[in-house]
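These notes are about the structure you will find just below.
The complex is shown incomplete by one protein chain, all other protein chains being positioned as in the whole.
Naming follows writing order (A and B), and every chain is counted from residue 1.
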């Protein structure tokens, strides 16, 4: 299991958790927890794959769906114990954002070979799930909060893509992209 | 004309009617009635087909579009006579939900052979049109109402898929799925 696989499942799991936390804030039932967890967890990647015209990743591999469902059940039974569900949601969202910025850029680069498309795909993959979650849960869109949401995604996708172009090893590019995105977004949450 | 075809057109027609009723509640013009009817009527199936990577169903067969347009015109000239447009919208939505949960699961199973994908596709097809309608018409999302919306879709898709796996005749699976979804959702509207 390499870093890309870990980033991939981690991103899906933490975004699923943010979807479930949103469901929890709105006091939905457990099936709606799963639904919102699933949409948030795989939404960004689904859109990425449709635009790149490659098979949607969770059709061939159901593990992603099962991860979302398991995370939703876990959050359903534990979320009321968390002191600030919103704060937890923001931090998990930051991890997912960083993981998906790298994953999206990597897939965009692999499929098209174009750095511009790679960076756009990183941004879209990283932001789309959270946008869908906020629209569906009737929350104020994450785009409207005074935090550098899209900038963090751009930073992660950009560092990954430029690192790859510069010939760095994949692991370095992935780690660099993840850390860059998380640092920008985390800094904004902590100090913004 | 078999049950699947009937479910299919019925689902499109009743969802189109809910879109037109939403347009009526917002006092839109007749073209916007058609637009909202069309988006709601074929939105779920469009998303299903994109994700399954099969041709979008209404591109090859325009009858679906014409059904939506006809329903929109009908609703435009009659909706003001209905005592409670919102109640009617909810019940039509329940019929569409049940029909599309079965249709989505059937197509998902036919294309991929995977029960997990079939159930997800049933849920997505059944819920996506209503979600789009509510977002576009600026209504509170149907997901946020205290009713078992997604659960009903899951029930319909699940009964169909499990029935098929258990070797029941298609007609039984379709009827069973439709009745299961409608019973859950209708019960919630009536007693919830």
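Keep this in mind: a residue touches a chain if its C-beta (ideal position, glycine included) is under 8 Å from a C-beta of that chain, and two chains touch if they have at least 3 such contacts.
Only a predicted model underlies this, so the values are computations on that prediction, with no experimental measurement involved.
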| item | value |
| --- | --- |
| Touching the absent chain when the full complex is considered, from A:4, A:30 or A:50 | A:50 |
| Which residue of A:28, A:131 or A:175 touches the chain not shown here | A:131 |
| Chain not shown: contacting residue from A:3, A:117, A:162 or A:183 | A:117 |
| For subunit B, the residues touching the chain missing from this view | 26, 28-29, 31-32, 34-36, 38, 46, 50, 55-56, 59, 62, 65-66, 135-138 |
| Footprint left on subunit A by the chain that the document does not show | 50-53, 112, 114, 116-117, 120, 123, 127, 131, 135, 140-141, 143-144, 148-151, 154 |
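In this text, only the chains that are shown with their structure count from here on.
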| item | value |
| --- | --- |
| Distance between the centres, which are taken as Cα means, of subunit B and subunit A, whole angstrom | 29 |
